[in-house]
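In this view, the complex is presented without one of its protein chains, the others remaining in place.
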Amino acid sequence: MGKFIFHRVLQTIPVIILVAFFSFAIIELAPGDVLMHYIQPNMTNEEIELLREELGLNDGLFEKFFGWAKSVLSGNLGYSQINHRSVAVQIAERIPATVGLMGASLLLSIVVSVPLGLLCGTHKNRPIDQIVSTLSYVGISVPSFWLGMVLIIVFSQMLDLLPSMGMRTLGVDSVWDVIQHGILPTIVLSTGNTAVFTRYIRASTIAQLEEEYVDTARAKGASPRRIVYGHVMKNCLLPIITLIGLNLSNLVTGSFIVESVFSWPGMGTLGMSAINARDYPVIMGFTMMSCLMLILGNLIADILYGVCDPRIKQGVGSDAD
Amino acid sequence: MQSMKKILSTLLVLGLLLLSACQTASDQPEAGSSGSSDASSSVSESSASESGAGAQDAAETKLDGGTFVVPLSADINSLNPVINESKSVEMVMRALYDPLFVIAADETRYYLAESYTVSEDGLTITVKLNNNMFWHDGVPITADDLVFDFELLWEEDMQSTTGINGERILCEKIDDLTVQLTLPEVSASYLSTLGNFKMFPKHRYDNGEPFRTTLENENGIGSGPYKLANWNRGSSLELVRFDEYYRGTPNFDGVVFQVMPEASAQEVAFQRGELSLFEVSDSLKYDKYSSDDNYNVYTFPDNRVSYFTFNANSEKMQDIRLRQAFTYALDRSAIYAAAAGDENLAKENPSIYGPQTEGFDPDFAGYQHDAEKAAQLFEELGATGQTYRLVCDASHLYLENIAVAIQSQLAEYGITVEVSALDSQGFNNTFFYTTEGDWDLAVNVYPVKTDPNSIAFMYKQGGFLTQNLFASDEALALFNEGDQTLDPDARLAVYAELQDQIMEDYCVYPILTSNACFVTQKNIRGVDAIKVIPAFEDYLKLYMVE
Partner (left out) sequence: MRTETPYTPEDFQFVRENQAPDDRSYARSPLQNLKQSFRANPMAKAALFLLLLLLLSALLAPLSPYDPYELDPQNKLALPSAQHPFGTDDMGRDYLTRALYGGRVSLVVGLFSVCISTTVGTLYGTVSGYIGGRVDIYMMRLIDIVVSVPGFLLIVVINTFFTPSILTLVLVIGMFTWQGVARITRAETLSLKKRDFVLAARALGVGHLRIIVRHIVPNLVNQILVAASVSVANAIMLESSLSFLGYGISVPMASWGGMLQNAQTYILDRPLMAVFPGIFILLTILSLNILSDMLRDALNPKLNQ
């Protein structure tokens, strides 16, 4: 087991190097002096020259890359060209909102899709199955930004039920308030994944029901309920971990789009405004953090899968879909 | 480093020019020079604007307290009063920092300064500060702060307030509350620049750190009626009433700037009562709110000129006849109609000055549309069938639509225009800060003040913002002449001549000036007390009724 985890962790290293190259390219290709991205709010001119040396800006491309990598590893992602604040600090401020939104929507996807998928799988081609299957097609196909707009019109404007944007009401500092603000973004962000998961669970439920052990259980007199929840569900749930890993990329990009529709103060809005303002150090930090988030998510999903299913030693999940 | 200094010093220029907006007088000639504390009580007489009429009742009672919530389309970058870029930032700064004084068309409104005197030769200005003023951290505001500010800004290469044409202004302390400034040469426009200067505290900024990037810029310790309470990056900036404020106690307990990038999100929040006001930008909304008794609508001139221009560093644009051909080809009325069209929200404007600028000529004809001449010239110069790259700032109202209208008009002459609509920062990088000549045409907007010299930053040759414009030596000479002429009539004549000169240079093609149009909740008063953009010059004038 330990060997498997070790291997899997090793595999992420080239990915991280690639991401690092790309991030470095953003800074390197950006117009203007690279040094401007690193000038700290309280530096004297001598210190700035020293920094130039340290970052290897007087050297060749490779030395530059290593200088850059060194400073990134020490937690220095540079400073915004616009508000001169540390990029690392700005990103750290935004991560909770984004991770919270993604976590909530993932949870919602699972909570909704598992029972729905089982229901459809056990009622194959019955009206309920057809309705849910059609809906899941729509769920996969609907553009999240458009769904967000429609929900704002319906729930905020017409029905006046939920706040349309932001994360907090002014002057209100309660968890309940944040939850209220999070309902619409979470629903929008989870729609695509819910549909994908539902379809997947439905398919694997149908497949599981044809397995021999179901017949055996049935022969032994187990109730259909028990078969479904005791055996089928267990076998269906495991692949979901892989599925989550595969859809993490959608979740990350989806959260950026949803954040900009709902002005959710997460990494997405930070990144989008940095992109619009051509604030390259922030773009770099944002790109790198999003990639790392995704890599980490994939890693966790793979390891979890390996832990849950000892048959898997490595590399599973890459060929699915 | 050098270029960064340049950028920031131009931002400073911009910022200061933004503040010097001062035109229409408020309805009551109050805000006296005494700095007394009765300012808040006299505002209750402020009357509603035309459109909001009827909503107000003489018998209504003024409420003490409440929160004034204003939407911002983007979070601000720093609370430094000197480095700021846009009118929404100015709105925030005005709550945190007071200027010295504001010179409007028919009055001077005093803030930090109790009075000022100008010597006969115009070279010496003595400013007397009010007594008993405090920074938000309780330290008294004195002449030392002003002297320090001038020194620091000069050293930081920010010369718009601290120098004239590159010559340093001497700033000396006379006593604890009096400062004497000695100008190197006469400048008619300097007084309003000085008046709009927002002091920042010496005891905070003498930390030896670079002015633009010091962490002090996040604290916003200022002199204004509200002080910083909480800054949630990217979502809101909360200010609370500053109790030791020298001009009296503000009515609202707090002012909150809520970051809401989407106009429609602002509107939803406004309708839910989460915002005190929001800005309207299209006729549909203007008509909707004007006819709704639950809201008040206020419009006042924004004094910004939206214009079309040519890149002086683009090889394609060097021929003045080509530029002339463009001015013949374009139909200003049609562009205006297509991009804006509603007289309540924007007006066609052929002049480089705004309607509130002294000496503004409402009959000025500007460039004339002549399709035949245009077609002929384009043909002659081989421009037909060519492609030009146009950049515009998509984050400002109307500009992208103006670009589309221009694109559509030029298409009729067989000219292809490739439009790049950029956000402010990206646009500024391309339009102002680089001289690569990789664009040919542009659509942008600039602020104009009461003083005609306020457009110098746009047109005066040698300025950082003018490096891509066809700014001529003749225009430069006229700018200098205008600023050194103290006689008002002679001065206005120079600026009229200047306008003709800029037109002859085929430098810019002015298109329209817009109005700022605010919709407020029914119980908000005082938004129109001083009809100036950037809005809310005096936060004391804002209050709520039952």
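Going by the order they are written in, the chains are A and B; count residues from 1 in each one.
Quick note on the criterion: a residue touches a chain if its C-beta (ideal position, glycine included) is under 8 Å from a C-beta of that chain, and two chains touch if they have at least 3 such contacts.
Just so you know, these numbers come straight off a predicted model, no measurement behind them.
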Consider the whole complex, including the chain that is not shown, and state which of B:Lys62, B:Arg272, B:Lys288 or B:Lys373 touches that chain.
B:Lys288
Looking at the whole complex, which of A:Met167, A:Met233, A:Val252 or A:Leu270 touches the chain that is not displayed?
A:Val252
Identified contact with the non-displayed chain, of B:Val147, B:Ala263 or B:Ala477:
B:Ala263
Determine which one of B:Leu170, B:Ala337 or B:Ala490 touches the chain that has been left out.
B:Ala337
Where does chain B touch the missing chain, residue by residue?
262-264, 267-268, 282-285, 288, 334, 337-339, 341, 394, 400-401, 403-405, 407-408, 411, 418-421, 426
In the full complex, which residues of chain A touch the absent chain?
11-12, 14-15, 18-19, 22, 26, 29, 134, 137-138, 140-146, 149-150, 152-153, 157, 203-204, 206-207, 249, 252-253, 256-257, 260, 271-272, 275-276, 278, 283, 287, 290-291, 294-295, 298, 318-319, 321
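Here is the rule we go by: only the chains that are shown with their structure count from here on.
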Based only on mean CA positions, could you tell me how far chain A sits from chain B in angstrom?
41
Sites on chain B touched by chain A in the complex
1, 3-4, 67, 69, 74-75, 77-78, 207-210, 212-215, 217-218, 232-236, 238, 256, 258-262, 264-265, 268-269, 271-272, 274, 423-426, 429, 434
Touching chain B in the complex, chain A uses residues 31-33, 35-36, 39-45, 48, 79-80, 82-85, 90, 93-94, 152, 156-157, 160, 163-171, 260, 263, 265, 269-270, 273, 276-279
